[in-house]
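Note that this complex is displayed minus one protein chain, with the remaining chains in position.
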Amino acid sequence: MSVADLQRAHPASHIHPAPQGFISKYIFSLDHKVIAVQYFITSGLFFVLAGLLAELVRVQLTQPHNNFLDAATFNEAFTVHGSAMVWLVAIPVLTGGFGNLIMPLQIGARDVAFPWLNMLSFWLFPPAGILLFGSFLLGAPQAGWTEYPPVSVLASPGTSMWCAAIFLIGISSTITGLNFLVTIIKMRAPGMTWTRMPLFVWASAVTAFLNFIATANLSISLAVLFIQRTFHVPFYDPVHGGSPVLWQHMFWFYSHPAVYIMILPAFGIVSEILPTMVRRPIFGYKAIAYSSVAITLVSFMVWAHHMFTSGLAQWIQLPFMIMTMAVAIPTGVKVFSWVATLWGGRIRFTTPLLFVLGFLSTFTLGGITGVFLGSVPADVHEHGTYFIVAHLHYVLFGGSIFGLFAGLYYWWPKMTGRMLDETLGKFHFWLMFVSFNATFFPMHWLGLLGMPRRVATYDPAFHGTNLFVSISAFVLGASMLIFAYNALRSARRGKPAGPNPWGGRTLEWMIPSPPPYYNFKELPVVLSGPYDYGKPLPYLNVDPAIMQLADAPAY
Amino acid sequence: MSKQPEEFRLDAGFWKATGLLGVISILLMIGVVTFPINSVLREASSASLPIDFLFRFMAFFSVPIIVFVNGYIIYFAIRYRRRKDEPMGSVGSSIHDHRVLENTWTIIPCVLMVVLGVLSYLAMPQYYLRGKDSAATIEAIGHTFYFEFRYPGLNHSVDEDLYLPVGVPVTIDLTSAEADERLAVIHSFWVPEFRVKQDMIPGMIVPIHFTPTQIGKYHLICTEFCGVGHSEMRGHVIVVSRAAFDAWYAGQQKNGSAAGGAQTINLAAGNASNGQALFNQKCSACHNAAPFDQRKVGPGLANLFHDPAHPNLVDGKPANAKDVAWILQHGFQGPLGAMPNQQANGLSPKDIADLIAYLQTLK
Amino acid sequence: MAAHAITMDDAAYAEQRDIRLLGFLFFLISDSVFFGSLIFAYLYLRNSVPIWPPPGIERPDVYLAAVNSVVLFGSGVTMHFAMEGMRRSHMRRFVGFMLSTIVLGALFVGGQVLEYVKLLPVDKWAGSTFGASFYTLTGMHGFHVSVGVVFLITVLVQTLRGTYTKDRHFGLTAATLYWHFVDIIWVALFFLFYIY
Partner (left out) sequence: MELHLLERIFAGIASIVVGAFALAGLVGEWKKTGLDDHVTKVMMVLLTIGCVLVILVAAGLIGRV
């Protein structure tokens, strides 16, 4: 089968004309690149709001008995902070944002399988955010982002808005997941077999799978919570034979996979940036790819490890403990492979690489505390304390958010055609890395010594540590300003990037940045995997002038 | 490609770094082993030691992982940085797989996890099973936002502070209830010094079992978010010597029965409809007007006087009005915990008569 | 899609069809997760109490449900043969089976309404955990069936308008798969609520 045939038979081989007019180009765009930018901007705003809420929480906790916020407001603050960070920032940016921006480029497609659904799932997202933050008008939800009944059933009307908001997000990410999985299965460039896919595509594939399986379950459990609140249908109501523990099962059956929805794309980003900056093949390509699959499958069988103190029978707890510990193994394989990738490289200390190294360091600690939480007896002591807060921030902030920033610095040129400033970026990294650890590491200690989570007042014995944590948290917040300034600055003063500033070898670097409407004038043909540094690029039908840039990176 | 694949070699610098990291981790591991947990957070119950052993075990093996991962990141980052004089296009080693290495770092964690799993399993029964040897079953009820405790044979409940005798195995039945049962929410019973935690769930009774091993005053904390008062939902567990506990208990009994005192009840004068109102107000937090096995905190009471499923209550004979009246007066200590008595419920003799009249109507 | 299905050459159409088919199957999978988690909730509630259905509620009439099920299963079969007719471009057979499918589907919905009318005096939606799970699951299924009927009417009209041909009838395939899906969900619900 000749190259021409391969392309002719390819689904994306027929080309639609680019849209004219502002609305169809920038608002209701069908172009995955534009939709990605829309995701970034929207969740950027929500990230700021949710971050401010976190700072409010930390202000309250500077004193053991502070009157800065009353108890109800405090509860609203940490609840909306958690919900927004999970559902309006981490998941949309990592799947909707990077998935849309990079995945179709890396598989050499002209767009996703269902552009219209793609647009739809974005436009379900801003209303969700507005609903969630708007709930402050009716009295925001107060039961924490997990919203355990009966508290969430008895709570303020805002909780119903919370249900509606997260339901929209659920539908949105279900559609995205479905869309991406079909895209990856059906629309890879000619010759791109599964084992020739970049690792970010592997990550997107498994994430998409999790998205459209697990998130459907989330939507339904939220719908049930909603009808219980509105029509008093006694699903979670112990008085009429229902069970509050049922919610915990249904919620965590989604929400445990959800933490992998938030971390797997970050894994993918790390696996992309490392080889580019280290200038050598990623160590253990297959190990990394297949361990993602393993994590995905196991993640459906571990949900009850969030419920070890909910009165489950021992014979139920045991298998969940075992499966939870099993997750540690593929995760460990990934981390060790990344470290081994650093060995024998020609490492170029760019900002993306710094964030990746930061990710490796913090995520390793987060993963290890995860094992601490997986062992039932140990979890009994840690559950519901600041140890949990520390652990989840080490994996979600130290993992997802570090990966997110690494990806932003790395792929910013593909969005804007300009570089972010490297010096500012490095400053941003060091400030963020130090203040992050200063903020969250002491929390392990607080939790083990007996500070419960979700409290507005605490034992004065913990005052000193909490004050330190709060101050570090303010610095952490401030470090984001550097990035904001850097981003705005790059719009005018940023150095024009050219198609391939980092010398990457994956397909998104084989086209101009920002890419044209069709991404690829003619579809590339892939002859082998993307990470063989020092060998000629394995692509046909790619502009040779651009291909040469892969060997002489500007940074 | 024509180029020969280079073979995998580790230079002297690598082994130096490895040695250094090894020394660091050994020092830290010694630190973990010798760390005086008890002086930081008292190990005040039978559940503490196995759990702290798990913590030590996990920390012991986590230390080298953390040290080596971070150490190698730093070492490689410095050792393999791109030198100024190198051309932009220079690339690193093309080795991208090493079977032995990868198997090693897959198998070692597997082994660790298996061992950890076994150890955890062995530590599990400590507090989950209702102890065969437990000398007393105390009932702890979470309310918004305080803890209530009921002792066997004590005809009124104790709030805020839980008194326990040192060295005596106890079982604590945990649940959550409110006067208006629709408002009952999930709380959690945590004593950090005991390493014991269990949620208090409305409609469920979960026993935990342990033995206090050190005299002292410990924290009792709610760790499951339960509403605006959650932050303030704290109490104390006060572990005292056997003698001191007996004294305290005797005192409790005295001021209980002082309020009590035997009254005569005219069962004939009972009014079922008043009784029903009283039942919904006073009893329905713990009892259903449904068959025996439909239990909330206590058993369902429908058909109380005729149902063979009901256990023989007081003196081995099936329940009769007098026995039930006696229970309502003096409270009751059963496998599910203690039922508060007349004073705790604030029932007059007339109320009791009404309640019995109502219970007799439940067929 | 039909619009450029006409203009597209066969290879491109085949690819488009494969993509849409896969997407639609994934949609059905996540839809079955919807039902799956509700069924999990039902089983959980059911097994957390000693007596089922809760005291004072008797199970709905199994024989009416049996009749209703046969109606729905029958519609599944007629749908299949309608599809066969289309594949053989045997229009009269197609239209006949299509119409019977739609009628049977509508009958099933009617039967469900009858069921509700009979059951509501006994147990409300918010009345008990039985009512909660029964009305939620069957209601959601009923909704799916109603949507399916509309779906079928649409594709029938489109076919009569000549949108679909012997080789290019993805909309029809989707409708068939959806209808079969609704059928087998009912197999599960019928077993869980009336037999188990």
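All chains are identified by letter, namely A, B and C, in their written order; residue positions are counted from 1 within each chain.
The working rule: contacts are C-beta pairs under 8 Å (C-beta built on N, C-alpha and C of every residue); 3 or more make two chains touch, one makes a residue touch a chain.
All figures in this text were calculated on a predicted structure; none of them were measured in a lab.
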item: Visible chains in contact with the missing one; value: C
item: Residue of C:Phe94, C:Phe108 or C:Phe190 in touch with the missing chain, whole complex considered; value: C:Phe190
item: Residue, one of C:Gln16, C:Ser37 or C:Ser69, that touches the chain absent here; value: C:Ser69
item: Residues belonging to subunit C that touch the chain removed from view; value: 18, 21-22, 25, 59, 61-64, 66-67, 69-71, 73-74, 76-77, 80-81, 84, 173, 176-177, 180-181, 183-184, 186-187, 190-191, 194-195
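By our rule, only the chains that are shown with their structure count from here on.
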item: Pair sharing more residue contacts (C-beta pairs) when A-B is set against B-C; value: A-B
item: Reference subunit B; chain at largest CA-centroid distance; value: C
item: Rounded Å distance, subunit A centre to subunit C centre (Cα mean); value: 36
item: Mean-CA-position distance for subunit C and subunit B (Å); value: 46
item: Sites on subunit B at which at least two other chains make contact; value: none
item: Numbers and ranges of subunit A residues touching at least 2 other chains; value: 243
item: Subunit C-facing residues of subunit A, complex; value: 8-11, 13-14, 113-114, 174, 178-179, 181-182, 185-187, 212-217, 219-221, 224, 227, 231-235, 240-243, 246, 249-250, 253
item: For the subunit B and subunit C complex, residues of the former touching the latter; value: 290-291, 293-294
item: Partner subunit A, residues of subunit C touching it in the complex; value: 8, 11-12, 15-16, 18-19, 22-23, 26-27, 29-31, 33-34, 36-38, 40-41, 44-45, 48-49, 54, 125-126, 128-129, 131-133, 136
